[in-house]
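Moving on, here comes subunit A:
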Amino acid sequence: MKLFSKVLFAFFVLLFISSCAKEKTATNQFRVALLSPGPVSDAGWNAAAYEGLQRIEKELHAQISQIETKTPSEFEEAFRDYARQGYQLVFGHGFEFQDAAAAVAPNFPKTVFITTSGNTVRPNVAPMVFELEHATYLAGALAALLSQSGKLGMVGGIEIPPVTSTFDAFEAGAQSVKPDIKVNRSFIGNWEDAGAAKQAALALIDQGCDFLIHNADAAAAGVFQAAAERNVLVFGTNKNQNDVDPQHILASCVSNIPAAFVEMAQLVRDGKFEGKIYRLGMPDGVVSFEINPQLQSQIPPAVMTRLEEIRRQIIAGTIKVPSKV
Partner candidate 1 sequence: MMVDKRHAFSGVREIRLQGIQKHFGPISALAGVDLTLKAGEVQALLGENGAGKSTLMKILFGLYRPDAGAIYFDHQPAKINSSADAMQLGLGFVQQHFSLVEGLTVAENIVLGKLPSRFYEPRSLQQQVQNFINTNGFALDAAAPVRELSVGERQRVEIIKALYRQANFIIFDEPTSVLAPLEVETLFATIRQLQANGKGIIFITHKLDEVLQISNRITILRGGKNVATLETSAATAENLARLMIGEIAPPIAAVNHANKSKSAVVLQVANLQVRHERRHVTVHDISFELHAGEILGVAGVDGSGQRELAETIMGLRAPNAGTIVWNFHRDKAQSRLHRQRIGFVPPDRLTDAFVPEFSVAENLLLESSDNAQFRRAGFLAAAKVKRHAEKLIEDFNVVCKGPQQKLRELSGGNQQKLLLGRALGANPTALVAMNPTWGVDVAATAAIHQRLFDLRQRGGAVLLFSTDLDEIYALCDRFLVLHAGRVMGWATAATSTTQVGLWMTGRMSATTD
Partner candidate 2 sequence: MMEIFTSLLTSGISLATPLLLAALGEIIIEKSGIINIALEGMMLVAAFFAMYVALISGSPILGLVAGVFSALLSAAIFALFCVGAQADQIITGAGLNIFALGLTGVLLRRIFGLTGATITAPTFTILPVPFLQKLPIIGPALFTQNALVYLALLLIPITWLLLTRTRLGLHLRAVGENPAAVDAAGLPVQRLRFAAVLIGGSYCGLAGAYLSIAQANTFIEGMTAGRGFIALAIVIFAGWRPFAAAAVALLFGVASALQFQFQAFGLKVPYQFFLMLPYILTIVVAAFFRHRIQAPAAMAKSYFREG
């Protein structure tokens, strides 16, 4: 104990000395920050947001900053810190950032807080909702059209609305073309445990599912692995994952998060931001359904035609894709 307080004392002394040497930076640059709920190295949800941030830096010559926040208590702190430092735009990458954004926003009217998904709107708070459901609906339809067993499987990370909503759309899409199709879902309870994701996928395949879709972020690697082992087809989500396993990934449900981020940043920079829900889906070109060219041959032309028809109807708005978010 005694020694410990000494460490602390020494720590303070040295930090105080070093803090005298800090450099001050003050700029009038456009400044944009990102709060990610997980590591940006996940090659998925968080990585896409960070890519968007990087594009904002490059294309809009903005000064950027990113922070990984894990608990709700950190969200508000991070928002406040960025706002205090004069950032004009702060993204909270997930529905869970709404509360914190709403709590901080009134104190910092000059900063715009964007949450990806959510429904909280303030003059300077808005959610940006990616309607990935448009693409998963298509995936569901395609899977149902091709499925021999009549069973489809879904592997999720944690059961949160952005995930269940995409799964609901997948199910709806499948049932729209084959009403008696069975769709089962399985959650692993986190975003990192690829081993568990693999076993969850294998269990679904054992139950007879011959098409899988995931929304498990980094852990999806396990789903792809299971698909490869049992030679079933699988859909990628969020990013275009067709290259990850070209032999087994039939198509990817893609939301172009980076492009949307840049667009939003442009709006804010140009003063065109409004406090409203920004829905971005297939009609806006932000969400797309990309079929893996290497497996294109496995889809019969009749199915392709049917798929194109559904796609058109989604874009035209004649098909209402269910969305909870």
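Keep in mind how these were chosen: all candidates are chains of the complex that A comes from, given by their letters.
Note that in this section a residue touches a chain if its C-beta (ideal position, glycine included) is under 8 Å from a C-beta of that chain, and two chains touch if they have at least 3 such contacts; residues count from 1.
Treat the numbers as computed from the prediction; the structure is a model and nothing was measured.
Asker: So which of these touches subunit A in the complex, 1 or 2?
Answerer: In this complex, among candidates 1 or 2, subunit A touches 2.
Asker: So in the complex, the part of subunit A that touches candidate 2 is made up of which residues?
Answerer: Interface residues on the subunit A side: 39-43, 46-48, 50-51, 153, 159, 182, 184-187, 189-190, 192-200, 202-204, 206-207, 209, 218-222, 224-225, 229, 241, 244-245.
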